[in-house]
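A single protein chain has been omitted from the complex, and every remaining protein chain is retained in its original position.
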Amino acid sequence: MSAPLLSIRGLRTVFPTRAGVVHAVDGVDLDVNDAECVGVVGESGSGKSVTFQSVLGLVKPPGRIEAGRILFDGLDLARCTAQQMRSVRGGDIAMTMQDALTALNPAFTVETQIVETLQAHVPSMRTRAAARARAIELLARVGIPDPAIRLKQYPHQFSGGMRQRVMIAIALACGPRLLIADEPTTALDVTIQAQVLELLARMRVESGMGMVLISHDLGVVAEQCDRVAVMYCGQVVEAGPTRDVIARPLHPYTQGLLRSLPSLSDPDRPIQPIDGQVPDLLGPPATCRFMPRCPRAAAACETRVPLLPAGAGRNVRCVRTAG
Amino acid sequence: MNPIALLERLLQLIPVLLGISLVVFSMMALTPGDPVDVMLGDSLATPEQRAAMRRDMGLEGPLHERFLTFVGNAVTFEFGNSFHHRRPVANVIMERVPATVELTLVSMLLALVVGIPLGVLAAVRRDTWVDRMATVTALFGVSMPGFWFGILAILVFAVHLGWFPVSGRIGYSAEVPTVSGLLLIDTLIAGKPASFLEALRHLALPALTLGLAMAALLARVTRSSMLDALRQDYVTFAQAKGLSRARVLLRHALKNALIPTVTVAAIETGTLLGGNMIVETVFGWPGLGRLVVEAIFTRNYPIVQAAVLLYAVTYVLLNLAADVLYTVLNPRVRL
Partner (left out) sequence: MLAPTPGIDADSGPRSEESMLAVSVATFLENRTAVACALLVVAFAALALLAPWIAPHDPHAGDLLRRLQPPAWMADGEWAYPLGCDALGRDILSRLVFGTRVSMFIGVAVVLVATVIGTLLGLASGYLRGALDVAVSRVVDVLLGFPYLIFAIGLMAVMGPGLSNIILVLVIKEWVLPCRVVRAETLAAREMEYVEAARALGDSRGHIMFREILPNILSTVVVVATFRMATIIIVEASLSFLGLGVQPPTPSWGSMIADGRQFLLDAWWVSTLPGVAILVLVLAINLASQGLRDAFDPGLRT
């Protein structure tokens, strides 16, 4: 088995605040392989976005990476130089954000925003003409009609779905090996969501790049991703092939997530929300984080629980289910 | 930018300009005392002669007629004669305008060139000593009366250190042919570098004083709008694209941050125009502002009236220019 494209080990990212230090990411291990789509699921505050902001060094100060390794192509992104990071960003690893309306600069045309990415990474795009031609190609590739005209327009002149496509075009401009899509469908209408997901799938297949799909929506992830990682309270609590995890969830949190979704096959099954609240990330307890809400909690859960293997490429952070 | 939209905006200005003219006219029409009496004093003019003079000066007749005459005249720059100079007001004012224009332009330039970069620096180096120093300096700048700063500047730099002259625009010995009226330009055109430097030396302290408050305010506004811009998602996305730090800061963040700054700068030009009078008085600068102040004390109302009108119209037009600039910076807004 070849080395993974991206390998995160023991990542810890913290945010010092007046009330104390928030451990947003507290010991995350995650791998992404070539041409693979990994879904990362969790609710707000689970640390899923911060994990990948850390990968690209985009954590806003005073937040910082406290520990861990982020291996990409032999480089440890947690420790590389600013120069190296800038080269990786956009060139090798690209990211799209949740809301294209705020992610695209309202003061510049779409052309400017695509061309500047090209000129930052691709030597053959030095001339304006070459860059412009490539930009038109990219817009066409993501399915934007009349690309030559739309190139000259501003972000606010596009519809929500079109804007998301523009953002994807920018992300793919330099042929990255890994695309991190942070909540790509959250800000969109349901019908548009499907189109965008299909676009992403197509792009991935065409280019053979790896992809990370971050979402709080298990349904989105279930359809698109080869593997899935479930995050809770800054940690990965379960990981494995998507179909297996959904068919046979091992961690009580994952089980709770699935139970709280309406079921297509059994529409009358009552939705069961998970009891309790997410604990404070200020001072995470030295026990299993999910313990207060877990129906299967026992005395054995009162220790720090590592991610344990659970057969066939699966991992679970639970002493009650693993093995 | 749409020329028709611009024309529409100019037309929309007309009611405002009329309103301003009305206010200026009313100011003068409500002057207590009779200007003719003021001018003639206790001289032996007969009542008939005085009445004739009043008619000549347009002081007779119903108010609305006088207003219409006033506006009609104003548009053709006809403001009557100055009480004391015994020459047309328009001429007297035009003689002094270049000096004021030069001072105001240089001050504005100074304020922009100092204030905006200072604000950007403070935002980028937030909470470091650079930021604190810039913030404190800016705070002092807006809390100080301009005329006091000017006096202090004279005391320190002119009187004690002797680096700059105490007052005036240029020494008497300089003979510079007038081309534009702006000494900085005329001296260069006439090929007199020594005179250019002299003019610059005389301009330094007044421009610094006049531009100080505006620079301080611009620094504050730019800092806060820059901090705001740096928090936005588009900055994160620009970073995620692997753009250089300079490009992210100066192109992505600054362009958006300048939007509120331009708005404030436009409004602050009013302070520059008003501050004219103060600074010219403190530094003995031979411009329009000092003329107005003198005219007030000599009750030379035609001058005061014309100058106030001129200042107001200039301000309104400057604000329109700022609106145009705004649409360039912010493509979501059209003129």
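By letter and in written order, the chains are A and B; residue numbering begins at 1 in each of them.
In this text, a residue touches a chain if its C-beta (ideal position, glycine included) is under 8 Å from a C-beta of that chain, and two chains touch if they have at least 3 such contacts.
This is a predicted model, so every value here is computed, not measured.
The residue touching the chain not shown here, chosen from A:Ala131, A:Ile180, A:Ile274 or A:Ala310, is A:Ile274.
Set against the missing chain, the residues A:Arg132, A:His216 or A:Arg320 yield one that touches it, A:His216. The chain not shown here touches chain B at positions 15-17, 19-20, 22-24, 27-28, 30-32, 139-140, 142-148, 151-152, 154-155, 159, 223-224, 227-228, 269-271, 273-275, 277-278, 281-282, 292-293, 296-297, 301, 304, 308, 311-312, 315-316.
We take it that only the chains that are shown with their structure count from here on.
The distance from the centre of chain A to the centre of chain B, with each centre set as the mean of the Cα atoms, comes to 54 Å. Within the complex formed with chain A, the residues of chain B that make contact are 232-234, 236-245, 247, 251-252, 255-256, 329-332. Every residue of chain A that touches chain B in the complex is listed here, in rising order: 56, 58, 60, 82, 86-91, 94-95, 97, 99, 102-108, 116-117, 120-121, 154, 156, 167, 170.
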